[in-house]
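Note that this complex is displayed minus one protein chain, with the remaining chains in position.
We call the chains A, B and C, going by the order they appear; numbering starts again at 1 in every chain.
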Amino acid sequence: MSNTRQSWYEAGARERIAALVDPASFAEFIGPERREISPHLSIFDLPTQFDDGIVVGCGAIGGTPVFVAAQEGRFMGGAVGEVHGAKLTGLLRAAKAVARDVVIAFDTGGVRLQEANAGEIAIAEIMRGVVEARMAGVRVVGLIGGRAGCYGGGGLIAGCCSTLIVSEQGRISVTGPEVIETNKGVEEFDSRDRSFVWRTMGGKHRTLIGGADVFVEDDTMAFRDATRAALARAPKLDGNTLAAEQARLERRITRFGEASDATDIWQLLGIDDPWAIPDMPATGFATLADTYRERADDAR
Amino acid sequence: MRQWNTRKALREERIAAGGVFANAKAIDPKHLVDFLEAVLRPGDRVCIEGDNQKQADVLARGLADMDPARIHDLHMVQSGVVLPEHLDIFDSGIAKRLDFSYSGPQSARIARMLFGGKIELGAIHTYLELFARYFVDLTPQVALIAAVSADRHGNLYTGPNTEDTPTVVEATSFGSGLVIAQVGEIVDTLPRVDIPGDQVHFVLDAGRPFYVEPLFTRDPAAMTETQILTAMMAIKGLYEPYGVRRLNHGIGFNTAAIELLLPTYGEKLGLKGKICTHWALNPHPTLIPAIEAGWVEQVHCFGSEVGMEDYLAARPDIFFTGPDGSLRSNRAFSQTAGLYACDMFIGSTLQIDLSGHSSTITANRIAGFGGAPNMGSDARGRRHPSAPWLQAGAEADPDTPAPLRRGRKLVVQIGETFGEGNAPLFVEKLSALELAEKLDLDLAPVMVYADDTTHIVTEEGIANLLLCRNADEREQAIRGVAGFTEIGRGRDKTMLERLRARKIIQRPEDLGIDPLDANRNMLAARSIKDLMLASGGLYRPPSRFRNW
Amino acid sequence: MTPAEILDSLFPAGHAVTAEIDLLFGRGMLESGTVHVIGATGRAPIGIDQAIRLSAAVLEITSIDDAAPILFLVDTASQRMSRRDELLGLSEYLAHLAKSLLLAEARGHRTIGLLYGGSAAGAFIATALACGTLVALPGAHPEVMDLPSMARVTKLPIPVLEEKAKATPVFAPGLDNLVRVGGIAEVWDAGRSLSEQLTALLATPRAGDDRATFGSAQHGRTKAAAVASEILAVAGR
C-alpha cells in the first residue's frame, strides 16, 4: 500500500542495511543494546545515541557474506566521533583479516566537531583500513545518497573505495557549502542556491566527471542491485591502479580546469543541453551519462 | 435640480487629468507617479491588487512614491496586504484608512502599525464579505489591478492567476470608478480576453510580469510522522464514514499530507471514487499524485500556483481552462463554491479554545482571515442535500424530523497538539481576544467560530463536536484530543472514557491505525522532485523548492 | 624553524631539495642512506593542483624499488576552500594523495610525516596523517577545527570551550592534544640534531597502525582501541 519505491535518501541506517542484505542475514557488532556511546558528548550536554550513529555488522548479499556499515545521517549529521570511527576501523581490519568484502553506506558531514581530534584520527585510521584491505584483495563499495551527503573526511574515505554508487541526492565533497560561503564569501559559493550546490557536488555531476562509478535511482533496491554488481567486479589496488588514477585526475584538470560551472564541464563532455541535466529522471540520465561521461573504472 | 451623473463626471475628469501622462490608454512609464497624482484625489477610496497571490507591484511602488502633500488620507480597500509598499503608504500619510482580508507576510508590521495608530482600521473581512462590500458601501473610486498582458484597446489577459480581478473591475468600472491595469506586456492579439477593454481606462506596460507568491506549495520533505498520523486519522475517521466527495483543504502540512495519502492509504481503504472527487482548491502541487492516480474529477481554483501552469493546461478535464488552454481562476466564484457547494472544510489553525473557537492571531501578528471562514462556516442559506451534509445534520440534531432538519457542513480543524516553537494548539483564552481588547475592537478576530466547528483532529484523536450534547461534554471532548498541553492534562479521565464509548472521541487505536504505518514511506511523494516526476515533468517548481 | 633550517639539521651531509612555490621535492642523505623528501609548506591550503603534484612525486618514488623512506614536511592551512576545487572533485585528489602514501608504505618505503607548522582538516588527513609515522617539532599547531568556528556551531563562548579543553584533549586544537589522542608519535627536540632523531626513528621498526593504542595509553582516546579490537575479534572469527 505504501509507495512501492523505498527512498534511500529517506531511509535510516538500519533500514538501508535491511534493504541491502538478504532477509534475516544481518548480525550487528556492538549493537545499540550495548550502549557503547560517545564518552565526549556529555561535555557539551549533548544527547548521545546508543549506536553512536553507525551500524556495523555482517550479512549476506545474494548469498555472499559481506561486512556492512551504515552511517546515520540524522544523528549529528552522521559525523564521525571516536566510537563511531573505531567501529568502522575495526570492521575494515576484520575485512582484511578474513578477506571479506565491505559495503559502506555513507551519510556524513565529516568529523564530529565536539570530538574533532578523535574524529580526525579516526578518519585517517579508516582510510588506512580501506586501503590496506583493498591491497589485500578486498572490495570496499561505497554507497552515497543520504541526507547528510558525504563531506569532509567522509569524502576522503569515499575516495579510497573501490566502487562508488550514487544517487542524484548524494553529494560528495570535502568542504561543505556553508563553510565555503562563511570563509570565502557568497560570491565564491552561495550555499542557499540549492540547485547550484547539487550541480556542483551532487551525484549527477560526480558521475559525469568520473567521481562516482554507478548512478542509481533514489531507491533502496537500486542501491542493492548496483552493490551486487559492484561486488562481482575484480578487486585491485596496486601501483598500476594509482598510476591510472594519477593520469585520470591530471586529465580532469587539463580538460576542465578552466570551467566555472558544472554545466560548462557537461558541455565540454559533449552534452548538447547541459541545463536539462538536473531535471532528467534517473534512467534517462544514466543512459545519457554512459555515452558522455568520464569514468574511473580501474583508475580508482 | 440634482445632478445624477456626478460620479461619471468625476471619472471623466480623472481620465482627462491622467491623459496628460498617457498616450490614449497607455501610461508613460516614466511618468507613473505624475499620472497617479493626477488621477487620484485626497480621501479617495482605492483598491489595489493586493490579492492573496498576485500583486500589482509596480503600481504599488508608484503609489508609495507619490507626494503625501498632494495625495493623502486614501482609504485602501484591498483583499491582500502583502507588499511592504502596501503599508509604507500608511507610514507616509498617503493612506489613512484600511479595509482588508489577508495580511500574511505583513502580519507583524500591520499589528505594530495598528497598535501605533498609523492605520485607521475599517474592518478585517473574509474575501466574500469584502467583495460583497465592493458592491454595497466600499465601491472603489480607483482600482489598480494586475494582468499578464493587454492589447491596444485595453482588453486584458489575466492568465492563470485571474484571482480577484473580475470582481474588482466589475465593482469599480460599473460603479463609475477608474480602472488602471499593470501588465507584463502589450501585444497585438491576446490569448483570451478576461477583462473587456471598455472596462479598463488606463494600462501601464510594466515590462515584466507581476509578482506572484508560491503560497500553496508544501514540500513533502518537511512532513512529519505526526502529520502523517493525523492525516490517516482524518481519512479513516472522517472522509470515509461521511463519504466526503466535495471539499476544500486549507494550506497546512496536515492537509497536504492527506492529499499525498490518497493514492496510498486511501487506495488501501478502497476509497477511490468514494471521497475527494470534487474540489474548490488552489492547484496544490501535493494534489498531483492523487490527480494522476485518477482520484480527482474536478477542481475549481481561487488562483493559480507558481510552476503549475503547464500541468494545469495539460489537464483540462480536471481544471477550468480558457480557449487558450491556460487555467482560469476566480476567487469570488471559488469562495462561493467553497461556501455553498462543498460538504467539508478542513484546515489548520494556531489556537483553539475550550469551546472550540479557533484563530490564527498570535500576540503580535494579525494575519487576517482570507477565505478560511467562508469555507469554514456552515452555509445557512444552503438548501440542496448531500449524504455527508445530512449525516452531520442528523448527528447534531437527532430529534428534529428529517424533512425539517438543516444539514451541517463538516468544518474540521486539524493539527498537532504542539505547533511551531512548541506553542500549544489549545489555549484557555485566544490571543484574538487580547488583541480585541488592546485595539478596542467590537469583534475578536475569530477565524472559525465554535458553533461552526464540527470536528477537531490531532495526533491524540478525533473529537466529534456534533455529538456533544452540552458545553461540558464539548469541553471534555476538546481536552480529550489536546494531548499533553495544559488543556489536555486537565482532562477528566472517567468522562473521557464515556465520550470514547459514544465515539465522541476516537483514538488512533480505536480507528485501527497502526503507529508503524505513520511513516513517510506512506506518502505518494516525499519530495518536490517526486511531485515534478509524478507530473511527467509538467510541474516546474520554483528554484527555492529545488534541491537538485 | 624554517624548511631550510630543518633540512640542514636533518641532512648535514647534504640534500638536493627544490621548492616549487609552496611544495618541496628532492632527497637528502643520512648515514643510513637516502631519504626522499617532499613537502607542503608556507601554511598554504592544499587544493587539487597541490595534491596532484604531490601524489605524482610519491608515485614516482614508489615506482623506484629502493625501499628508501619518504619524509613529508608539513606546514599547511586546511584544504583549499573554493568552488573550483570542489567542482573538480577535491575529495578524490586528497584521497589519491593519501592512497599514494599508503601504497608507498606497502611497497617498503617508510613514510614519515614531519609536522613543523600548521595543518588542518582535510589537508592534515591527506598529508601528515596518511604517513606511517607522524612526528612533530615543538611549535607545530595542528588544528582540526578552530575554536572560533567551534564556538559558532556549539553556541558556547570561547572561554567556556577553553575551560572544557582543560579536561579533555579530544576537541581543542594544538600539538599536545593531538599527541594525547595518539595522532603524533613523537615530538622531537628542536635543540638536538634532527638527523639523529630521524635516524633513531628509522631504526625502530613500525608495527601496524598503533595510534589508537597510543591514544588509549595517554587517556586521550579511551574507547577507540577497545572498540576496534572487539569488532576485529568478533568479526574476524
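Methods note: contacts are C-beta pairs under 8 Å (C-beta built on N, C-alpha and C of every residue); 3 or more make two chains touch, one makes a residue touch a chain.
Here is the rule we go by: contacts and distances are computed from a predicted model.
The chain that is not shown carries the UniProt protein name "Malonate decarboxylase acyl carrier protein", picked from "Hydrogenase-4 component E", "NADH-quinone oxidoreductase subunit N", "ABC transporter ATP-binding protein" or "Malonate decarboxylase acyl carrier protein". Shown chains touched by the hidden one, complex as a whole: A, B. Taking the complete complex into account, residues 224-226, 229, 416-418, 422, 458-460, 483-484, 489, 507, 509, 514-516, 518 of chain B touch the chain not shown. Across the interface with the omitted chain, chain A contributes residues 12, 14, 18, 23-24, 26, 31-33, 35, 42, 45-50, 72, 74-76.
The rule is simple: only the chains that are shown with their structure count from here on.
Path length between chain B and chain C in the touching-chain graph (shortest route): 2. Of all chains, B has its CA centroid at the greatest distance from the CA centroid of chain C. Of all chain pairs, the one linked by the most C-beta contacts is A-C.
Per-chain CA centroids place chain B at a distance of 62 Å from chain C. Rounded to whole angstrom, the centroid-to-centroid distance between chain A and chain B, based on C-alpha atoms, equals 44 Å. Within the complex formed with chain B, the residues of chain A that make contact are 1-3, 6-7, 9-10, 168-169, 193-195, 197-198, 202, 204, 278-279, 281. The touching residues of chain B, when paired with chain A in their complex, are 264-265, 267-268, 517, 519-524, 526-527, 532-533, 537, 543-544, 546-548. On the chain A side of its complex with chain C, the touching residues are 29-30, 36, 39-40, 43-44, 56, 58, 67, 82-83, 85-87, 89-91, 93-95, 97-98, 111, 113-125, 127-129, 131-132, 135, 150, 152-153, 155-160, 172-175, 179-180, 183-184, 188-189, 200-201, 205-206, 209, 211, 237-239, 242-243, 245-246, 249-250, 252-253, 256-257, 259-262, 265.
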